[in-house]
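Let me begin by presenting the structure, written as structure tokens, before commenting on it.
With one protein chain held back, the other chains of the complex are shown just where they sit.
For clarity, chains are labelled A, B and C in written order, and residue numbers in each chain start from 1.
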Amino acid sequence: MQEKQKLDRETIALRVAKEFQDGDVVNLGLGLPGLASNFVPSGREVLFQAEIGVLGFGELTAPGEGDYELVNASGQTVREQPGMSCFDHAESFVMIRGGHVDISVMGAFQVSEKGDLANYMVPERKIGTIGGAMDLAIGTKKLIVAMNHTTKDGQPRILKKCTYPITALNCVDLIVTDIAVMEVIEKGLLLREVAPGWTPEEVQQLTEPALIVDPDCQEITLM
Amino acid sequence: MQEKQKLDRETIALRVAKEFQDGDVVNLGLGLPGLASNFVPSGREVLFQAEIGVLGFGELTAPGEGDYELVNASGQTVREQPGMSCFDHAESFVMIRGGHVDISVMGAFQVSEKGDLANYMVPERKIGTIGGAMDLAIGTKKLIVAMNHTTKDGQPRILKKCTYPITALNCVDLIVTDIAVMEVIEKGLLLREVAPGWTPEEVQQLTEPALIVDPDCQEITLM
Amino acid sequence: MPINKIVSSFDEAVADIEDGATIMVGGFGVVAGAPSLLLEAVARKGVKELTMVSNVCGFGKEVWKQLGFKFAEDPDILVRNGQLKKAIATAPVSAIYENNFERLLRAGKVELEMASQGSLAERIRAAKAGLGGIYTPVGIGTVLEEGKETKVIDGKKYILELPIKADFALIKAHKGDRWGNLVYRRTSRNFNAIMAGAATVTIAEVDEIVELGELDADVIHTPGPYVDRVVVRPKEIDDEDMEISDKAKESYEKFQKKGG
Partner (left out) sequence: MPINKIVSSFDEAVADIEDGATIMVGGFGVVAGAPSLLLEAVARKGVKELTMVSNVCGFGKEVWKQLGFKFAEDPDILVRNGQLKKAIATAPVSAIYENNFERLLRAGKVELEMASQGSLAERIRAAKAGLGGIYTPVGIGTVLEEGKETKVIDGKKYILELPIKADFALIKAHKGDRWGNLVYRRTSRNFNAIMAGAATVTIAEVDEIVELGELDADVIHTPGPYVDRVVVRPKEIDDEDMEISDKAKESYEKFQKKGG
């Protein structure tokens, strides 16, 4: 079968950002999820939260130009903006674990059909970094996973059951990959959107659990 | 027996204040204990804490002259002083319950020989006010009770077992009354000081449990 | 659209509070830290069967008017209006004053759940923080242990205290902005700051609304996500000459002398 075009990182981030509604408090994980901050739909005011203890910060500064006492959870310097607030770690996780963060976007190694998440450790490495991932997965109202649909060698990462160490059970609400958008519902995974040129059947072939195809399943739209 | 002279409220407060050491964080209860703030030994720097969420405040203002957003736990306006800090209620009780307050001074209805405290409700009233008393009794390092040795009709308030509703068990460290100073030790109540003109035997007569008389028992000194 | 949590009237701010709701009311006891105008609006709305979570059950407007307060209502307004089914409080009555709550409680017209002040604060915070409960040594051997689970941890006995959630939190802050960021002044921070975010809807009554950015990031006490609505006190009010009862005058004098 001919290699079909998959969405690039920026496009995945763009699709994720489409979920952000006016006034949402959003926590973005390392890597691809962080890119979503560049694509907040025009006119929407979204507040970014970082677990280090800051809310409502602006964009990344150029390297070396920022204030190293104002960084996101990846340690990158960010710009101050009006309305920003800083707080300690206990308060930051009261905010996260108490359901005061609307959306959390994370990368993942694996997601199960029940919405279980595995993203803190590759078993081969034997050492992981939990950081705030478990707290965010449990505490935020809506958890979006942004990742490639398969591993580099084509194995599915959306599984009946995760084989990697679990970050949290039943926590993922939406999965945005390079070929599809799936919602985790009571009965399983609802395939809502497919990448341009992909059919639901082709997405299914790269997915372990059986997908429920939304009758309104359509091509991924970005605006 | 001829009525002997008892210490007045100010003198009890003066004796209590003698316990304050340099740098102590001290919480003072309503009424008599509050007077102790007037008698901090000269040259000692003591920080007063009030459960409403303030530390290091100054003396009471004249009525009507203070800032009604700067009050002690009795709602009385106090003066601002350099070094003062304000905080929320959770933080205030982290400070109290976490052992960060050195001394708490309270009134009481009854104290038992084991240091049990009863001071939040007179049974006849059937409704009490717990406020921060239980937290302070459990959390502060040293609890001093300042009260009259007997009830108005001469009944002992220092008992084998409290008959009034309990505020906290095994919490009182020192009892300062109008006729004696007693320390709560493992074996019972150690009579350390008596009011001028009083003998240990006379104090014992007004006290239900057997007192252990300190071999060094002496007249109450105030300086 | 820009976020705008500012609402234009107190009545609008409390419009969706319904009969039977659980409401938290900030403040400590002194009316300076109480959401007086929100309480007045709840009284105007007339909702009944409320459960109120608050440090005190109020002293009443008369006492505070004598002390010169322009905004003088405290939780007593809901008590005397008969709007409460139950109070969860630490200091429901006063040592110097028979308040309306005490009168109604004795008459069996309202229920009371007592708490220690520190446990009340932690239980409210637990709700805000998504905790299932906390173990505290405070209350062991007292009436507060009754009906609660206990556990020995590391040789010491603790009580399991459960979170207190509410439908609405009515709080008082000094300044607020359109994101809902708040700062408090001095001892008015108290329960206001921890109740913010512990209820489904948090409504903040403020002295002043400021532009976004006027509050520095390091001095904001309550970040916006904990607050749903911000409503500002009027600068001027019709301050009617109210008649002060002898009872209130007497308690005012006692208060001046030794505090409440």
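Going forward, a residue touches a chain if its C-beta (ideal position, glycine included) is under 8 Å from a C-beta of that chain, and two chains touch if they have at least 3 such contacts.
As the structure is a prediction and not an experimental result, all values here were calculated from the model.
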Item to check | Omitted chain - touching chains that are shown | outcome: A, B, C
Item to check | Chain not shown: contacting residue from B:Arg97, B:His149 or B:Arg192 | outcome: B:Arg97
Checklist outcome for this item: The one of A:Val40, A:Met134 or A:Val213 in touch with the missing chain is A:Met134
Checklist entry - Of the residues listed, A:Phe93, A:Phe109 or A:Trp198, which one is in contact with the missing chain? => result A:Phe93
Next on the checklist: Suppose we count only contacts with the excluded chain; which residues of chain A make the list?
Outcome noted: 30-31, 34, 50-54, 63-64, 67-72, 74-76, 86-90, 92-93, 96-97, 116, 126-135, 138-139, 165-169
Checklist outcome for this item: chain B residues touching the chain left out here are 22-23, 25, 43-45, 47, 49, 54-56, 80-87, 91, 93-95, 97-101, 138-139
Checklist entry - Please identify, in ascending order, the residues of chain C that touch the omitted chain? => result 122, 126, 129-137, 151, 153-154, 156, 158, 162, 183-186, 189, 217-219, 221
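As a convention for this text, only the chains that are shown with their structure count from here on.
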Checklist entry - Which chains, if any, touch chain B and chain C both? => result none
Next on the checklist: Suppose each chain is reduced to the average of its Cα coordinates; what separation in Å results between chain B and chain C?
Outcome noted: 29
Next on the checklist: Measuring centre to centre with CA averages, how many angstrom lie between chain A and chain B?
Outcome noted: 56
Checklist entry - Mind pulling the chain C residues that touch 2 or more other chains? => result 125
Item to check | Set of chain A residues in contact with two or more other chains | outcome: none
